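Here the structure is laid out as structure tokens; the discussion comes afterwards.
One protein chain omitted, others in place.
Chain nomenclature is as follows: A and B, assigned in order of appearance, with residue numbering initiated at 1 for each chain independently.
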Amino acid sequence: MYVAVKGGGRAISAAHAWLDETRRGDPSLPELGVAQIEQQMGLAVDRVMAEGSCHDRFLAALAIKQSKGDLIEAAFLLRAYRTTLVRFGASDPIETAAMRLRRRISATYKDLPGGQVLGPTFDYTHRLLDFALAAEGAPREAAPEAGAPVGEVPRVTELLAREGLMQREVPDDAEPGDLTRQPLAFPAARPVRLQNLARGDEGFLLALGYSTQRGYGGNHPFVGEIRVGHVAVDFTPPELGFAIDIGDIAITECQMVNQFAGSRTEPAQFTRGYGLVFGHGERRAMGMALVDRALRAQELGEDVTAPAQDAEFVLYHSDNIEATGFVEHLKLPHYVDFQSELENLRTIRRSAMQDLAE
Amino acid sequence: MAVLARAPADDIAALLPALPAHDRLRAPETGLVMVRGRAGGDGAPFNLGEMTVTRCAVRLGDAVGHAYVAGRDKRQAELAALVDAALQDPAHHDALMAAVIAPLAARQQAVRDAEARRAAATRVEFFTMATMR
Partner (left out) sequence: MNALTPGFADPVLDAQAAFRAVLEAMSRPGRVVVAGSALQAPAPLCRAAAAVLLALADADTPLWSDAGADAQAWLRFHCGAPIVAMPGDAAFVLASGAPPALAALQAGTEEQPQRGATLVLQVAALEPGRGWRLTGPGIEHEHRLAVTGAPDGFIAAWAASRTRFPRGVDVVLCAHDRLAALPRTVAIAEG
């Protein structure tokens, strides 16, 4: 039950003033600039862009500054801001095979065309705290450059598909459903599921992906390929009628290769789980790919037994903006409904006591 | 447009010769484009998420120049539309290409090449260990 109450205006203003002060911290220290966050907290910026579902590094960095580093709050701010902007339309599908690569690895083939390119990765670091970083302004060595640059390389899944060992995707040009325009409905088609997962909470995707590896809907995945880099976005303005290149976005793509036992109509072959996210977000792309594959259970005739295979469970709970809204609303005054619960409980206890006395 | 969409406003302005006054057909405006991907990289399209884009259209003489550029820089969008309009005049096309587009493209290519060479430096060279029995 909702009852409007008034009051608390002055307390709220004072609380917000204190929030501003704590955001700034000790004024004797230099203030953090948005450009510094954008450059030096790059992976936080990437996560906020992905979960805020809006590719704009500056806005994501500003949101991080405003939210004091609370990344869900920052994604919330970015989602709210995007609602104020007009949508010009939808891009042509991006061509990830033409990605300008910073990183590209495969766990399925050692020697593959284009090779294993590690890029700027935490992998193979020792996870020892580096106290040298605490000394600011230390000189930094430039990263080495090789003579021959990395060019375009073919997708690993394509290599398998050419041999008939990988299930082909159906290149369908139907207009995909859009969660920002139409509410989620079930059964949800794969494009809608992918949109939902691409903006889903990283922790949720990671935990669900992990659960599939531990046997809850397991499908024995291999990382066919992870690629991180930039792709050009082509957009066709209605007034021009032809596509123009409007710039680059940073993305991470993950192709999970999974076994499939085959069916009456299809021979045994590999199938894909797919992850595609804004920015450099390898963990999130891998989680997405695992969950995407788990959600294909029904389509591939597998038993639906685990949480990660249950589309309603996954898709209704993946969005951290929705989740935080509903969980955190419990903080708001519920005085009246609690009063009625209290009244109920007292009545029950009174009558129980009377019964006992009789 | 690919080159102008990636060029900072100051870089375009620094290379641009004086041009006659233009009319704004559509003042610079920031909005969103929904970016689409494909399932599995090559399957059915899906909506990945939006990106900020700024557009502008100007009239320069008889030509109408259009720009749609990633990000929220209104000055960049207007300069890009202006160059797009100016390039439509055959009398100026080649000179503008040489004076504005070519140097911007070269600068962008150099940045890309440097990144691609850094990536190449992290390419793994496998070597076989002695077989263990």
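In the analysis below, a residue touches a chain if its C-beta (ideal position, glycine included) is under 8 Å from a C-beta of that chain, and two chains touch if they have at least 3 such contacts.
All figures in this text were calculated on a predicted structure; none of them were measured in a lab.
**Student:** Among A:89, A:218 or A:307, choose the residue that contacts the chain missing from this document, as touch is defined above.
**Tutor:** That would be A:89, which touches the missing chain.
**Student:** Could you tell me which of A:92, A:172, A:239 or A:328 touches the chain that is not displayed?
**Tutor:** A:239
**Student:** Of the listed residues B:26, B:72 or B:112, which contacts the missing chain in the full complex?
**Tutor:** Missing-chain contact among the listed residues: B:26.
**Student:** Who touches the missing chain here, A:10, A:127 or A:181?
**Tutor:** Hidden-chain contact among the options goes to A:181.
**Student:** Which subunit A residues touch the hidden chain?
**Tutor:** Considering the whole complex, subunit A reaches the absent chain at 86-89, 181, 237-239.
**Student:** I need the residue numbers on subunit B that touch the omitted chain, in ascending order.
**Tutor:** Missing-chain contacts on subunit B: residues 23-27, 29, 57, 59, 62-64.
Basically, only the chains that are shown with their structure count from here on.
**Student:** Could you pull out which subunit B residues touch subunit A in their complex?
**Tutor:** So the residues of subunit B in touch with subunit A come to 1-2, 5-6, 29-53, 55, 66, 68-72, 112-124, 126.
**Student:** Under the stated contact criterion, what part of subunit A meets subunit B in this complex?
**Tutor:** 49-50, 53-56, 58-59, 82, 85-94, 96-97, 100-103, 110-111, 115-120, 143-151, 155, 157-158, 169-174, 176-180, 190-192, 194-195, 198-199, 232-233, 235, 237, 239-240, 244-249, 251, 253, 255, 272, 274, 276-278
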